[in-house]
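Only one protein chain is missing; all other protein chains are in place.
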Amino acid sequence: MQRGLSLESSKSPENLRRDRINRVFARAVIVPTVLALALIAVLILDTIYDTVSVQVVEVTETSGKSFPLGQAWNAEQVIRLELLAQGLPEEEVNRLMADPEEMRIFGLRNRVELMWATQDGPLRWVVSSIDDERVSNYSLLEGLRRWNELKAGLQENQQLRLNPWLDQSFLSRDPSRNPISAGLRVALFGTLWLLTMTLLLSVPIGVGTAIYLEEYAPKNALTRFIEVNLRNLAGVPSIVFGLLGLAVFVRGMNLGPTLAAAALTMALLIMPTITIAAREALRAVPDSVRLAAYALGATKWQTISKVVIPATIPGIATGVILAAARAIGEAAPLLLVGAAAYVAFVPRGPMSEYTVLPVQIYLWISANLSEFANTAAAGIIVLLLTLAGLYALAFWVRRRFRVEW
Amino acid sequence: MSTSSQNANSWAKKQPGKSLSERLIGTGLFILATISVLTTAAVIVVLFSESFQFFRQVPLTEFLFAPEWTPLFADPRYGIGALLAGTFLFTGIGLIVAIPLGLMTAVYLSEYAPFEQSVRVKGIMELLEGVPTVVFGYFALLFVTPILQSLIPGLNLFNPISAGLVLGFAILPYISNVASDAMMAVPRSLREAAYALGATKFEVVTRVVFPAAISGIVAAILLATSRAVGETMIAAIAAGQRPLLTLDPRETIATMTSYIVQAATGDQPAGSLASRALFSVGATLFVFTLTFNILAQRVVERYRERYE
Partner (left out) sequence: MIQEIAIGHQTVRREPVPAEEAVVQVQNLSLFYGKHQALYDVSINFPRNKITAIIGPSGCGKSTLLRSLNRMNDLVPGVRLQGKVIYEGIDIYDPQVDPVEVRRHIGMVFQKPNPFPKSIFENVAFGLRLQGQKEGLEQAVKQALERAALYEEVKDKLGEVALRLSGGQQQRLCIARAIATEPPLLLLDEPTSALDPIATERIEELLLELKKRFSLVIVTHNMQQAARIADRTAFMHLGVLIEEGPTNEIFTVPRDPRTEAYVTGRFG
């Protein structure tokens, strides 16, 4: 066989095969990324899709009227129309509407929504009562496909509507065993409380640890041990932190299933994340700047507190926001330290019982009622929007305040 | 020293209060730094003291070899095998998805993607990492499972296949991040040597970059395995909470984590055997994940040494 460079040899079947594999591979490597993107897109679209369902509802006497959008522009006007339609005299309606307590009770018993489609026509205000009986709940596609059939089959007192689960009042309603009136208010407040308490505990510990390791720690076995330990702690599954919290905070310290126990647990969980971010930020500060401060007669702590820390605040803030995002989405450890309980009230302080967004979503998913899947979807959209807001904030802080050395 | 007396009232004299407060700050920071160590210690003490109590009542042979895990039954059995089998199915399916996809992504990031594109790909991976796992669980149960049920006869509503599939995407970023770092650390000269011998890019990647980065790739897989074993919400929502000693992925199973969730959402008084059983599962889970993490760190340290 002749060996040497020729046009023939470069077109040999073997080389053509190699070339083909090479080109196929170059295309194939992007496939996983496309798949990942597709998964995220499908996940979001599917969840949005699940926030709307078609319902057949059997209404009670006090509800069931619908009003066209032209008659009322906000929920308050709808309530007025509803009360008038119930046959109450004008002064009585005015009195009720001026009384916040009466309105609260109305809000607990009823839900006012702008629905995209009802049997009476598109875009109508519907007042539903929690005593209404859900006859059936169909997914959006199936419901629309069978719209006419369902409409024809309606009995007296029954209504057909396209129910948007994620509406304005979803955020302000309390939890309920009835999906139609279940809302996120308690979980939102719980998340806010828990996040605040967790950050108050974990930021000083995490940042302090980082400052010690970067600025003070001598290079010895103890320091190495702390570093290895931090890395391992970051790899411990979050549910194990839940067991720790259950044994130490809920039972050992007798805090019970309270916000305090949950915040301590979550603080330990996200502390390594904050430490790692803070250490990176501290390392980015050049030594020359520290020397400049020392040369001006600053003590070690003055150098750190007046020069180094201010320069790291954008970096640390970004890390803290990302850790907060992680904490907000975390459900597993909280199931063990009390969040799984049915909680009907907004927390009043650290010793209150609580629930949080992802746990509320989990409880809805595991409830055996198809409408709760719609409620869960609505909750997920709220959770994802919250996270998107936090990520955007982190991105903005990093962009806006980053120190260019 | 002759200057000492002069120094006694000079401008430069040390002020004991100042150096004391400086030292106190250092000590305070050190105490904060020990909290992480105390946390680890507390995890170990809690898990193993409760497990110790558990094993005083339940023989180790029962734990290792009993075919069922039913602590709440009238006739309780404590065979961890049922939970390990479930964990194995869930994790295994997740890794089958995540390893090829994650490594391909890593190759794309380190060898193919132009800079701007790689920033975008990393963004997508961060997005995947940022999705709360309860959301993934929802997606697995209510989107993936119905589709798979129409394809796979006999598939239960709760099953490790859909849960594992979605888990694969959840842990994909861990593999792609660590593996692409390892591949980027492979010296350029190695690649150029292979190109100079007439290798195609595919051959350079598979025969030079991959073997050179193998320890980083192994570490990536170990880390992802640790994550998968500890992943809770996807398993609890979509794979099931019913322990079953089976390797049939169509069945409803329970992983160690999903069992912990199931047990915790019920009510078990402290000190009861069922509660101690819960902690023994936690200890087993902890040992598994820690082992994978430590192995991964060992492997990473080894390849760092090789190229630095």
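Letters A and B mark the chains in the order given here, with residues in each chain numbered from 1 onward.
Definition applied: contacts are C-beta pairs under 8 Å (C-beta built on N, C-alpha and C of every residue); 3 or more make two chains touch, one makes a residue touch a chain.
Note that the structure is predicted; figures quoted are calculated from it, not measured.
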item	value
Touch criterion as defined above, residue of A:L16, A:L84, A:V228 or A:L291 at the omitted chain	A:L291
Touching the absent chain when the full complex is considered, from A:T299, A:S352 or A:S370	A:T299
Residue numbers in chain B that touch the chain omitted from display	1, 3-4, 6-8, 10-15, 18-19
Contact set of chain A toward the excluded chain (per top definition)	286, 288-289, 291-299, 302, 306-307, 310-311, 403-405
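Going forward, only the chains that are shown with their structure count from here on.
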item	value
Mean-CA-position distance for chain B and chain A (Å)	22
Chain A - residues contacting chain B, complex	18-19, 21-22, 25-26, 28-33, 35-37, 39-40, 42-43, 46-47, 50, 204-205, 208-209, 211-213, 216-217, 225-226, 228-233, 235-244, 246-248, 251, 268, 271-272, 275, 299-301, 325, 328-332, 335-336, 340, 358, 361-362, 365-366, 373, 376-377, 380, 383-384, 387, 391
Contacting residues of chain B [partner chain A, same complex]	18, 21-22, 25-26, 28-30, 32-37, 39-40, 42-43, 46-47, 50, 100-102, 104-105, 107-108, 111-112, 121, 124-125, 127-128, 130-139, 141-143, 169, 172, 176, 200-203, 205, 223, 226, 229-233, 236-237, 257, 260-261, 264-265, 270, 278-279, 282, 285-286, 289-290, 293-294, 297
